[in-house]
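Selected chains only, in their assembly positions.
In order of appearance the chains are A and B, and numbering begins at 1 in each one.
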Amino acid sequence: MTKPYFPAREGDPPPLRAEVRRRVRFEEVDSIGIVWHGRYAGYFEDARDALGERYGIGYMDFYEHGILVPIKQLHADFHRPLRLKEEVTVEATLHYSEAARINHAFVIRDRQGAVATTGYTVQMMLDRDRNLCMIPPPFYEAFLERWREGRIHP
Amino acid sequence: MTKPYFPAREGDPPPLRAEVRRRVRFEEVDSIGIVWHGRYAGYFEDARDALGERYGIGYMDFYEHGILVPIKQLHADFHRPLRLKEEVTVEATLHYSEAARINHAFVIRDRQGAVATTGYTVQMMLDRDRNLCMIPPPFYEAFLERWREGRIHP
């Protein structure tokens, strides 16, 4: 990933991180012997959920505030295939944005630390009437403020 | 399937049937080159849904009457593996029961008509409070009556 998916603007606080470990399951591997490309959305989701839980900003936290955060965009770049029983780490980073959207980038690394897959997701925010939010809900604004002020530790 | 999964009792009306065609997808095949056994639940579901829609007794019909019909039991016998792009028919048969349960048997056949997979599912009925129904809801009782009286055509 030579070019960042979400280039930081000057003054943005550094991304927040979370990581999960995962092992390639038999059911995930295709007839060529590699993880089928469509399964990676689930790998990314594991790490995104871990990050959301760690910082209290997961889809369940939004849901409790009446907001749905469906995926608007999914992207994956496959650098090296994953094989049966391979152990990997999936890292999610949340990139600062003041817009009503949630930008995560992902890196999957093998046991030697080599990058196997990178990608990103963009989520939008929908209110109770399923209308697109123009600004984030207050609880997330407060989170963004703490983040800007350096009070959230990556 | 030499022994029927749901032996008919004397006086029971004959089973109802529906069939769907399906073709093995790349994502369904495992590293050995055959459909992964866990995918068959979806094959069965396609045929069960088709039967439910055909006779107006699908899970959505139950749902509209406040009843959930979750799967209580799933069983599959694998006689012959299915391979990439193979075209199959999935037949569902609904077996008569006066109890508050729904018994479907399934047969998957290849293009030559040879049996590849058989299986069954049993569904129970839950009311609005998620309690187990002791008897079927009135709309399904009425359906069973029409079935008994030979007014539903298989």
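Here, a contact is a pair of C-beta atoms (placed from the backbone, for glycine too) under 8 Å apart; a residue touches a chain by one contact, two chains touch by 3 or more.
The model shown is predicted, which means the values in this text are computed figures rather than measured ones.
S.K.: Quick check on the homomer: 2 copies visible, but what's the full number in the structure file?
M.R.: Taking the entire complex into account, the copy number is 4.
Definition applied: only the chains that are shown with their structure count from here on.
S.K.: Roughly how far is subunit A from subunit B, going centre to centre by Cα mean, in whole Å?
M.R.: Once rounded, the distance between the two centres reads 38 Å.
S.K.: Going by the contact rule at the top, pick out the subunit B residues touching subunit A in the complex.
M.R.: On the subunit B side, the touching residues are 26-27, 29-31, 33, 36, 38, 84.
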